[in-house]
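Here it is, the structure in full.
Note that this is a trimmed complex: some chains were dropped, and none of the rest were shifted.
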């Protein structure tokens, strides 16, 4: 941590900061520049003590110099993490496609979708059983019955399954049915939930909060990692900005950035991220070109009849066209196709 | 709901929309303008069926015409709601000041603070026992021990008490100690928690999500109201914007806006909202001038030693100065002082 003094700070004020640093048990290093003093504060976890300086006079700014996350950082682990989702490797050479309906609506529709996406090369089936909805009057998902349908679809198709868990008390239940637990954007800072999925052994798909910085997202991952669960896959899903022509602003910049800062795999959800099905194909290709390890795609046999998010779901033809273009793209770039 | 067709839509495409409207059991009203057709869709809750049109060709836009919340709206209840928090009326003439430390740190410090703020006219004591922290390595609060200290401080000072609840499974525990449950910004869309506080009878202080629109905030209130709990107080606490010189952007516009749209009381938290103690006093005065029913203020006897958020806490002198200015302001405006 570095403490920058105001250019009007008196010697006594600088000394007061130095004394406080020593009181806490840290080591001060004072340096006088052209027009102001700067005090380096040295010691493990020094930034945690920043509040101790927040009301001393004549301080202009307090600057951290170490990143607040550790286990999630590439400094801590230089090699890429590859997460094993029931035998499917996420974070390696293969671009892993996870596809399926926004909500599980019925057994027939789910199996129909699962068979179709499996036939096109998807490896993991997505589908919401517990749905977080902005309005209390919207369809809230089938709950446990939906989980059972997902398990059946897995049996019939060999696909692995990912589904969202909304609260710590449901982690055990959902874990019994799925291969990967999804933590949604509205729960990225639900720390009770993060700790609970951290204590369970299942892989976790951690969506970025819609107003979370990349640093906060990695800190949310740190909550899970620090409980002992190292199987975290990050998922960019769009942030909230002033632009309203798309539902969110899918932030692909985060993909290469996360790959610089962290060893964790990162995938992209262009369905949620754009909210417009016509943008899903181009933004999927862009995501893979930017370095994403996989995609999360909403597919529905008849989007017009979807109980949620039909406007951003691909129909089967749209999904086939995406997978066709994806195979050509992946063939041309470093990562290898399935 | 209104469906606006593209100006190139054919008669057959317009007819397809009309047919779909009838299939669903709603009533279509087609109107031909200068250069395009517009179809009014009439029937209760018509907008809930919007997905049914999302993939039909030649539709330009689908526009809702009723607000998605009902119980929270002023259309539903024209007169102001006044929430009774253990005998203190929030939402009436009095500007209610809630003050106390960010975190409960010790019994001594809490009682010292409670006595001081009570002496200055505060009516409710705030203090975090369960703390949601961005980093897993930060102080997470004293938990149940903190709640016991809050109850003791209430007994000694007569202040009412508000404290945050982080998960549905803690609602019963926290309710046993406090007069009002706080739902924090990171949990504004934790629907499991909203439903649980909706089922309990206690007043709820619902903070605005840091990236929530006013409409989403009122929908979160609707989750609580629709479970039967009508004692909801809204709290503006700053939104996330591009500006970094303040920790968040305290959005005072939401105060008169919420008062137009809803009958629920609304208070303001300038400590969280700005993150800078030097801005707390002016922004508190501004909040009350804009029509806030109360304030939530972080006060610490020695902010330099605070375990969290010292940089945004007032010390006792700062709080006294705020209360002094507030009394002058309230005397001059419509609302009457305590």
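Labels A and B are assigned to the chains in the order they are written; within every chain, residues are numbered from 1.
The working rule: contacts are C-beta pairs under 8 Å (C-beta built on N, C-alpha and C of every residue); 3 or more make two chains touch, one makes a residue touch a chain.
Being a predicted model, the structure only gives us computed values, none of them experimental.
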Tell me how many copies the full complex contains, given that 2 of them appear here. 4
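The definition used in the following text is that only the chains that are shown with their structure count from here on.
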Would you kindly tell me how far, in whole Å, the mean C-alpha position of chain B lies from that of chain A? 26
Help me check something: in the complex, which residues belonging to chain B touch chain A? 20, 45, 48, 50-56, 68-69, 132-138, 166-169, 186-187, 189-193, 209-211, 216, 219, 222-223, 226, 240, 277, 303-311, 315
